[in-house]
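All protein chains but one are shown in place.
Right after this comes chain A.
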Amino acid sequence: MENKADTGKILAVITTKRDCVAGGAPIFVADTKEEFVRKTFVLEKILDGMAHEIDPDIMIIVRHS
């Protein structure tokens, strides 16, 4: 919609396992499962991207359109 350049990119990574992720996208580390879900929820709304579960400890936010 407003920013086509971001389409299909990982906008953020949320994890409870700090060691499992690295790279260019902003990484948000959560200590508990509740915090993990809450952070994902908030980031999904703010970034207007979809939250996808890679595995139970890692979520990524991706904008598709």
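Criterion: contacts are C-beta pairs under 8 Å (C-beta built on N, C-alpha and C of every residue); 3 or more make two chains touch, one makes a residue touch a chain; residues count from 1.
Quick note on the criterion: contacts and distances are computed from a predicted model.
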Per UniProt, the name of the complex member that is left out, chosen from "Methionine biosynthesis protein MetW", "YIEGIA protein", "Osmoprotectant transport system permease protein" or "Beta-ketoacyl synthase-like N-terminal domain-containing protein": "YIEGIA protein"
Where the unshown chain meets chain A, residue by residue: 1, 37, 40-41, 44-46, 48-53, 59-60, 63-65
